[in-house]
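A quick write-up on the structure given underneath.
What you see is the complex with one protein chain gone and the rest in place.
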Amino acid sequence: MVPTRLLMAQKLRVGILGATGMVGQRFIQLLDGHPQFEVTALAASDRSQGKRFDEACTWRLPGGMPDWARPIAVQPPAPPLDCDFVFSSLPGDIAAQTEEDFARAGYAVISNSSSHRMSADVPLVIPEVNPEHIALIDVQRKQRGFDRGFIVTNPNCSAIAIVLALAPLHTKFGVTSCVVTTMQALSGAGYPGVASLDATDNVVPFIGGEDEKVEAETAKLLGTFKDGAVEHAPIAVSAQCNRVNVTDGHTASIRLKLERPASLAEVREALTSFSALPQQLQLHSAPKSPVVVRDEKDRPQPRLDRDAGQGMTVTVGRLMPDSIFDYRLVALGHNTIRGAAGAAILNAELLVARGYLSPPG
Amino acid sequence: MVPTRLLMAQKLRVGILGATGMVGQRFIQLLDGHPQFEVTALAASDRSQGKRFDEACTWRLPGGMPDWARPIAVQPPAPPLDCDFVFSSLPGDIAAQTEEDFARAGYAVISNSSSHRMSADVPLVIPEVNPEHIALIDVQRKQRGFDRGFIVTNPNCSAIAIVLALAPLHTKFGVTSCVVTTMQALSGAGYPGVASLDATDNVVPFIGGEDEKVEAETAKLLGTFKDGAVEHAPIAVSAQCNRVNVTDGHTASIRLKLERPASLAEVREALTSFSALPQQLQLHSAPKSPVVVRDEKDRPQPRLDRDAGQGMTVTVGRLMPDSIFDYRLVALGHNTIRGAAGAAILNAELLVARGYLSPPG
Amino acid sequence: MVPTRLLMAQKLRVGILGATGMVGQRFIQLLDGHPQFEVTALAASDRSQGKRFDEACTWRLPGGMPDWARPIAVQPPAPPLDCDFVFSSLPGDIAAQTEEDFARAGYAVISNSSSHRMSADVPLVIPEVNPEHIALIDVQRKQRGFDRGFIVTNPNCSAIAIVLALAPLHTKFGVTSCVVTTMQALSGAGYPGVASLDATDNVVPFIGGEDEKVEAETAKLLGTFKDGAVEHAPIAVSAQCNRVNVTDGHTASIRLKLERPASLAEVREALTSFSALPQQLQLHSAPKSPVVVRDEKDRPQPRLDRDAGQGMTVTVGRLMPDSIFDYRLVALGHNTIRGAAGAAILNAELLVARGYLSPPG
Partner (left out) sequence: MVPTRLLMAQKLRVGILGATGMVGQRFIQLLDGHPQFEVTALAASDRSQGKRFDEACTWRLPGGMPDWARPIAVQPPAPPLDCDFVFSSLPGDIAAQTEEDFARAGYAVISNSSSHRMSADVPLVIPEVNPEHIALIDVQRKQRGFDRGFIVTNPNCSAIAIVLALAPLHTKFGVTSCVVTTMQALSGAGYPGVASLDATDNVVPFIGGEDEKVEAETAKLLGTFKDGAVEHAPIAVSAQCNRVNVTDGHTASIRLKLERPASLAEVREALTSFSALPQQLQLHSAPKSPVVVRDEKDRPQPRLDRDAGQGMTVTVGRLMPDSIFDYRLVALGHNTIRGAAGAAILNAELLVARGYLSPPG
């Protein structure tokens, strides 16, 4: 075994922007004991600056705050920060400029925020789906005049689960259109987020900007990197997003049309056999199976399936022929793990493996 | 004013089959003080037979059991019953034969059960949508050799809300296809119904037989009565039904394609101006507006909108153009009022107005 | 019958301070069609001032905003307001000075806020319990130099249900001590109030200031008006308050010791036979029975019992001898009706009946 001290010495030093929020807390939880990354800086845009993290942050996750995070002083989200690169889960309005500032100052910014996702020169990446899009980094550096820094984003929490379910089918059979209706968890709105009186005994058929994000991001994620740009996939997406009374785990009811005919067995096989670059590279946060198909008639369910693959596996069920489209299925993913903090961390692991992230000097 | 005693003398005497269940209790609640109907008999298939209703029934509705129902002895669901006609909310497996028996014995059976809905000679009716289908009663009597009795059904609790939202558009513009994803309330499964451990912090993407019912019933409801039969509408329906943690109120996310072009304003106008036979006849349980359109971006919501029109109005929101279909909208209806007991009662009121139900002698 | 126009002319004109909040909305809902009061002014301390009420207020109650309230312009909560007296549900920090200002300006202030409840010269009143405490108004006017105006308060939403259950026993047998553990509804915290992530699948064993309010207010409410002052009742109260995942309806588990021995039957009889001044005066909002005892082993339950007596009746169950105290019981009341807006309106009706509130001129 490699001595711990040696491993520690090689760890990349990480800053977290938006550390006190729901996704920020997930970053801290998931980075606890991470073999490659070590959190050295915490920043937040709220009034918590200057306080110790355990005073600044009302921890909302089961399991408690890791002890190492407690004494770290919360800083303003502006460079310089004492770290090699940053994860960002800043609110959208602040993220745009702040992430640009960090990238310009030489930091790699691995962002979960929505601000830069649809920019033509910013990679929007799910490592199992479109790892080649990270080549946009070179384009971005040139265009924006960044030296060492860059911005890489992961999709919206719903889009990730949906696209992970679509990707194996798109690769093999071509998905030409899909209708998506989501039932999304409360944690997706952060904390305090959704008022309990809106959540209890209720459904809210609206999540600001979400329909549009799912529709746009899907086409970019399934797009092709060619001649220094991402050509969006010619896929028509209709998304209608709803908030339901679930703590964690976004569920999406999906109908889809395929370009090339495929039997139910072939579709099922494409999903269950799906394995991609993160699995080959054995990235630390990559689940053994990015997609699991359950054949029980009443799955997936958030409470039972959101933690599959440590929250990094998307569970698909209710797979069957559809009366209008070719097939229908229900996909479920953990929105703050696979759909947010885990997504960004997996992106960072991919970037390390591809040489875009390395210790200074 | 007409003296109360005179009105009382003219009331039709009603039996309720399945009186102890969730829908049975709604029948009793909604018939409390009804100007045309008076409950004189209660029947149930469970072990409650012979007991007083207040001993046999665990009342689950807010507001308490009406006093007049308390002493009524619960009888087996078999003719004869001391009443002029029956409402039935029997479980599907028992309903098929029992309802046939009652009809053969001379009782009109106004049923909320699924057993006979799709039979070619049984009217499946929403009074605002296809009141002319009640003419099937004559066909039914001839075919089955019924004398005075007959069976009339109302649709599944989800189908009602969906079809009430589709009907005005179908009439004006022709709906050729629609994709429906439902988020259905717990009361739709009866009592005890869904286990709390399946409901809390969860979504269950499966309701037995529901997808099929919504798909089939929609086509029959929007069909045309011609030459003694109902010709199903040539409408393609894809339904995927989910259970969510809501006590009452089914929500349906709908995308639809129209035969004839219509602007958003025309679609909206078709919905808001919708008024039909029950409104013209001023049937007692008919809401002023069968469909209400809400323009707030976050409506309809079960907790806020299920009781619109005393639970008989369907609330539509999120009406907008769709990226694949022509339009999308979200429809919400109270599943045990408009979707069950209220539906059957409105059917009975229609049948009275049309002369199919009248006091004996 | 009295002509409507005449009645209208005699109605007292009411202003509501804090009109956009949860309790403010309940005031508007409960005053819709009130025979004695007519809302003519709405005020709020938030950024809604100047807007029409239907633009300023996100209505959170089932049933929708009454049409008459829609166009009323929201004003700042400061005198003068175009009304004869005001109901106040202002936040505690603002209420103290604002209510004083209104009273000094000649308005009767019927307040649901906590600011003045424990002031020695301010009546804290439940009309069924201590109507004679309103005589403090005269003391208050003298002490504070108020001319026509005055402040009358109702208790905290939990204290009301608890004290309504205790009062009949205190009167007959003397309650010397009681241990109260509450399970309180989300609406008690207003809107947005409790974050859904704190409510779903959870209990929060803390409500700021609530333990203290229940303990203090109980003693004042059960106290005696003597020589121009209220002598607090010598009752020891231990309260521990919890927030549970219920929309409306506070439940309280109570153990109590009696001064004079009483059999279970006598205790039950004292509760069920309880009727007081509001019932004798037939005040408009007074329930037929202020307290109802249910003998089923699993009642009261918020969902089934909170609306008893239009939300003005407290339901008691689980009444039995206790192994440490003399008796135990569980009491439940609707927290925003009997526990807030309804409480204040009943106080106003009492004040009208007692001549403290009358039309100007």
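Order of writing sets the chain letters: A, B and C. Residues in each chain are counted from 1.
The working rule: a contact is a pair of C-beta atoms (placed from the backbone, for glycine too) under 8 Å apart; a residue touches a chain by one contact, two chains touch by 3 or more.
Everything quoted here is computed from the prediction, not taken from an experiment.
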Options C:Gln25, C:Gln75, C:Ser114 or C:Thr251, residue touching the unrepresented chain: C:Thr251
Residue touching the undisplayed chain, where the options are C:Ala120, C:Val203, C:Ala229 or C:Leu264: C:Val203
Sole contact to the chain not displayed, among B:Gln10, B:Gln97, B:Gln143 or B:Ser196: B:Ser196
Sole contact to the chain not displayed, among C:Ala44, C:Val179, C:Leu258 or C:Leu271: C:Val179
Residue numbers in chain A that touch the chain omitted from display: 59-64, 200-201, 247, 303-308
Hidden partner chain, residues of chain C it touches: 177, 179, 181, 183, 198, 200-206, 215, 236-238, 240, 242, 244-247, 251, 253, 255, 297-304, 317-318, 322-325, 328, 330
Chain B, residues in touch with the chain not shown (by the definition above): 22, 60, 186-187, 191-201, 245-247
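In this text, only the chains that are shown with their structure count from here on.
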Where chain B and chain C are represented by their mean Cα positions, the distance between them in whole Å: 40
Chain A and chain B, separation of their C-alpha mean positions in angstrom: 43
Inter-chain centre distance, chain A versus chain C - centres from mean C-alpha coordinates, in Å: 48
Residues of chain C engaged with two or more neighbouring chains: 60, 200-201, 247
